[in-house]
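Taking it in order: structure first as structure tokens, then the write-up.
In this view, the complex is presented without one of its protein chains, the others remaining in place.
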Amino acid sequence: MTDVWAVVTNAPRGGVRYDHVSVEPPDDADLILKPLYTGICGTDRGIVSGSLPFSYNPRGYNFLVLGHESVCTVVESKNERFVKGDIVVPVVRRPGGCVNCRIGRPDNCSDGDKHEAGITGLHGFMRTEFAEKSEFVVPVKNRTIGRLAVLTEPLKNVVKAFEVFEIISKRSVYHKQDSTLTGKTCCVIGTGAEAFLYGLVAKSLGFNVILTNRHPVTDYKTKMLESFDLEFINYSEDFDRSFSSGIDLLIDTSGDPGTILKFTKRLNYNGIAILFGTNGRAKPSTITGIDIDYIVERNITLAGSVDAAKVHYYRALDYLEEWSFTIPEIGNMITGEYDPNNVKIFTQKGPGEIKSIIRWGNAP
Amino acid sequence: MTDVWAVVTNAPRGGVRYDHVSVEPPDDADLILKPLYTGICGTDRGIVSGSLPFSYNPRGYNFLVLGHESVCTVVESKNERFVKGDIVVPVVRRPGGCVNCRIGRPDNCSDGDKHEAGITGLHGFMRTEFAEKSEFVVPVKNRTIGRLAVLTEPLKNVVKAFEVFEIISKRSVYHKQDSTLTGKTCCVIGTGAEAFLYGLVAKSLGFNVILTNRHPVTDYKTKMLESFDLEFINYSEDFDRSFSSGIDLLIDTSGDPGTILKFTKRLNYNGIAILFGTNGRAKPSTITGIDIDYIVERNITLAGSVDAAKVHYYRALDYLEEWSFTIPEIGNMITGEYDPNNVKIFTQKGPGEIKSIIRWGNAP
Amino acid sequence: MTDVWAVVTNAPRGGVRYDHVSVEPPDDADLILKPLYTGICGTDRGIVSGSLPFSYNPRGYNFLVLGHESVCTVVESKNERFVKGDIVVPVVRRPGGCVNCRIGRPDNCSDGDKHEAGITGLHGFMRTEFAEKSEFVVPVKNRTIGRLAVLTEPLKNVVKAFEVFEIISKRSVYHKQDSTLTGKTCCVIGTGAEAFLYGLVAKSLGFNVILTNRHPVTDYKTKMLESFDLEFINYSEDFDRSFSSGIDLLIDTSGDPGTILKFTKRLNYNGIAILFGTNGRAKPSTITGIDIDYIVERNITLAGSVDAAKVHYYRALDYLEEWSFTIPEIGNMITGEYDPNNVKIFTQKGPGEIKSIIRWGNAP
Partner (left out) sequence: MTDVWAVVTNAPRGGVRYDHVSVEPPDDADLILKPLYTGICGTDRGIVSGSLPFSYNPRGYNFLVLGHESVCTVVESKNERFVKGDIVVPVVRRPGGCVNCRIGRPDNCSDGDKHEAGITGLHGFMRTEFAEKSEFVVPVKNRTIGRLAVLTEPLKNVVKAFEVFEIISKRSVYHKQDSTLTGKTCCVIGTGAEAFLYGLVAKSLGFNVILTNRHPVTDYKTKMLESFDLEFINYSEDFDRSFSSGIDLLIDTSGDPGTILKFTKRLNYNGIAILFGTNGRAKPSTITGIDIDYIVERNITLAGSVDAAKVHYYRALDYLEEWSFTIPEIGNMITGEYDPNNVKIFTQKGPGEIKSIIRWGNAP
């Protein structure tokens, strides 16, 4: 048993405390990791508030260590591919025995028999130290990324979602007459961290990108949108005119059915909607035969997309490295750094928050 | 101008009559065709009842000849690939100038600039004779199919929908551990002609197939389901138990949003729903955050699918030829044959109708 | 140990005898099968002649039971999905532990760690009886196919090769402007059993199909080609003129490098060659920079394809069932039926042979 300080909850009941706990290291762990930074997202807060009933403690524990977004340093290694001091990102989801899990794609698990660190039956990364199997970590080769690497986890979801998009777009000739996506519109519902990351990747593929929300955004975000070359529309003011030329790729980070339907009906022929956000408490909406007809007659596809595989973590790190040079303002996405014992960040957002992170011990 | 007897409407206002009309043959038509049989479907009845606002008369006409399901005989040919007496099926949708239309895929038209015979701006096939361009007809090589070929048009939609399914299923390892679909469940909502055809194709791919409806089916249909080796479930009686092991492929032919949502929430991980049916007057339903969450967390895809390309007509004819031998009861899908002037079939279904057809003149 | 009569060899040294041998049944076999028919192919003869060095006896045996093409009847079943009297086709290749094997695709084995019944380290099907695991058999649902089912094994290779073709053809818009393959040419090198089967499947996809060989074919084959609606060209007489309009899909069943290169240089832009035949003793040929240039400048793809997965056995059986009705002459492909003890069929082809088979005991 390893004794550590950790941010813990009691899933699915909720609550949060920074506490001294004992955790059994996994069999055949060959690395000891110390977190440098861990990110906080809606899922963490959902668990803490007790509103995610699918969350549960690891077997044999009456608590769950939180944290699935992290960047760590190796403090001990029994594996030849890693040495002390290496920077790594541990992966969240761990495979079961289904056909997808057995080829490294637990993100596409066919039977639900998988675990997610810090969420479902597996302790997370918000602890002073933990043992890990090297097959479940991704190396951060370029140390200059620094704390940006804490965005790997949210960004890997975006990378996987675009893999889904690429597959689905094969239904038809999706690109323009010149083979590119130039002139096609991607609309991202939401203005949180994931929305910004979706926007950046869509931009890099050639889309004209619009982030949208029902409220105006802060000056801080406005400035960041500018530095990212992304457009913003407050759709409660300007829906009809703004989306008059249609949407080719819709990405939802809100989980709100009414908003999703509203924008789905702006999709062009062969349009694709990626459903990523979840919000079990969203206000119900009405869906009509006209809505279904719209989807059918235009060959529209709506695709749920969750989690990502190791290959997407690698690609996410590539993006972060690239953006650290080409969009240095990317660092502004991290809007607040907190101490591990400052657990009230789990119950209220930081001011002007895009991404709040916890800084652990000797983070560089 | 060619003078013909035809079943005409005034789109989108509606109405139906068997009348003597004059129609301008298309430029560069190289075939003269006579229908042998034309099928009647919900779209025809929707136009007649005035409930399909997207329908419209061809430019310069105050009427629209109905009919998009047909099998015809060649009475004159200026094209070397066809001779008098050949049996052919004309295609419904005609291409515009978009990237999909220009490669023979007007079914995936990107800009809506296409026409559909008997529906949108182009005269249909319910007339004693018409001129046609040979590029828009598909030969029925095996004459023994006979009137079964009138099912080509509805079946080609099914073939295209399964093309969509195949593409989307590449998102993950969709098949079972033994590489087949044996043991996977396809549920088809509806028990009309399209539902039967979807069931047969799904069966041929290895799915366990269930057709479902909120009411029991007639003895006639029950017998046909048996001969097709398809299961039926009256879901208003038996929903929870019947679908307890989940659905892997859901096909909707109802267009009813409440039913679609009800069954979507029985989809397994990586499940796919093909939305095919449309019903603008369907009862609205409620969609919640929990519904969206279900789709996201399971990587579920919902795909609208409409129409089909020439390649799918060919494949549909292959299926019909095959089934004419292996499932001779397939002929029972045609439940009524009517004279062209018997236009009340457009306002009320035939008794026990699965597919009603019109027999033209000298049909063999 | 089970004592049986079997056709055995000593791999890789070769030789053949019909002998009484003892074989250990596999652990957890749940079926006892009796062959009805087993087919003989070039691989069997290669093993017998000692020219296939990769062949080897099962561990612990100094002999190898031959036979990988077969149709069997169930004589005992401990598995609920099978009952005595069922007709089945056992699969040839058995999975190891690689990423492809573990999802039911040992045909795409990544590391060579697999076994093939009757070829590499696993006893084949040419014995009076054997125990088998039900996961390795495919049911023949339609008993009326009869002995045609012995063609399932060679045909399943064709089905897999066309899966490869479909994937590769996604490199470009491969189809014609009308979305079909009508007017595209598939050339099959060879006139043996596999060549005929490739021709039939290519035909069903819409290709204009030409089988070709350097010699004229027998009257028997000429008649069969006619009944299959396949063209034949004796390319030693008529190469330049015959292939002047180019080849879109080339399938080689000869394994002869000179012939492959000769025809590759008739491939059109985006042309695809499936390499299926093998002949380690083929006459070497010369390959030039011009040959490579031809392939590069035209985006040509050459793809080796071997074996097939369970899903392809199912599809092969579908084709056989269909053809048994639509091309009843398909039965003429079986040109000779022999007794198991008549082992000289392994060292010399039957007269006018297309496919020679062995009839076991009480075959119906």
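Every chain is named by a letter (A, B and C) in the order it is written, and numbering of its residues begins at 1.
One rule holds for everything that comes next: contacts are C-beta pairs under 8 Å (C-beta built on N, C-alpha and C of every residue); 3 or more make two chains touch, one makes a residue touch a chain.
In this text, all values refer to a predicted model and were calculated from it rather than measured experimentally.
Novice: Specify the shown partners of the omitted chain in the complete complex.
Specialist: Within the full complex, the chain not displayed touches A, B, C.
Novice: Among C:Arg45, C:His68 or C:Arg105, which one is in touch with the chain left out?
Specialist: Touches the omitted chain: C:Arg105.
Novice: Which listed residue, C:Ala29, C:Ala131, C:Ile233 or C:Ala282, touches the chain dropped from view?
Specialist: Touching the chain that is not displayed is residue C:Ala282.
Novice: Given that one chain is not shown, which residue among A:Thr180, A:Thr222, A:Thr286 or A:Asn342 touches it?
Specialist: Of all options in A:Thr180, A:Thr222, A:Thr286 or A:Asn342, contact with the hidden chain holds for A:Thr180.
Novice: Considering the whole complex, which of C:Ile300, C:Met333 or C:Ile354 touches the chain not shown?
Specialist: Of the listed residues, the one touching the omitted chain is C:Ile300.
Novice: From the listed residues A:Pro12, A:Gly50, A:Gly104 or A:Gly350, report the one that touches the chain absent from this view.
Specialist: For the chain that is not drawn, the touching residue is A:Gly104.
Novice: Could you please point out the chain C residues that touch the chain left off the display?
Specialist: The list for chain C reads 54, 99-100, 103, 105, 107-112, 164, 167-168, 170-173, 175-177, 252, 255-257, 260-261, 268-270, 275-293, 295-306.
Novice: In the full complex, which bits of chain A touch the chain not displayed? Write them out.
Specialist: Considering the whole complex, chain A reaches the absent chain at 102-105, 135, 142, 173, 175-182, 204, 206, 309-311, 314, 318, 321-322, 325-326.
Novice: Suppose we count only contacts with the excluded chain; which residues of chain B make the list?
Specialist: Residues 99, 102-104, 170 of chain B touch the chain that is not shown.
Throughout what follows, only the chains that are shown with their structure count from here on.
Novice: Calculate how many whole Å lie between the centre of chain A and the centre of chain B, each centre taken as the average of the chain's C-alpha atoms.
Specialist: Each chain's C-alpha centroid was found; their separation is 41 Å.
Novice: I'd like to verify one number: the distance from the centre of chain B to the centre of chain C, where each centre is the average of its C-alpha atoms, in whole angstrom.
Specialist: Centre separation, chain B to chain C: 37 Å.
Novice: For chain A, jot down the residues that touch at least 2 other chains.
Specialist: Expected reply: 99, 103, 170.
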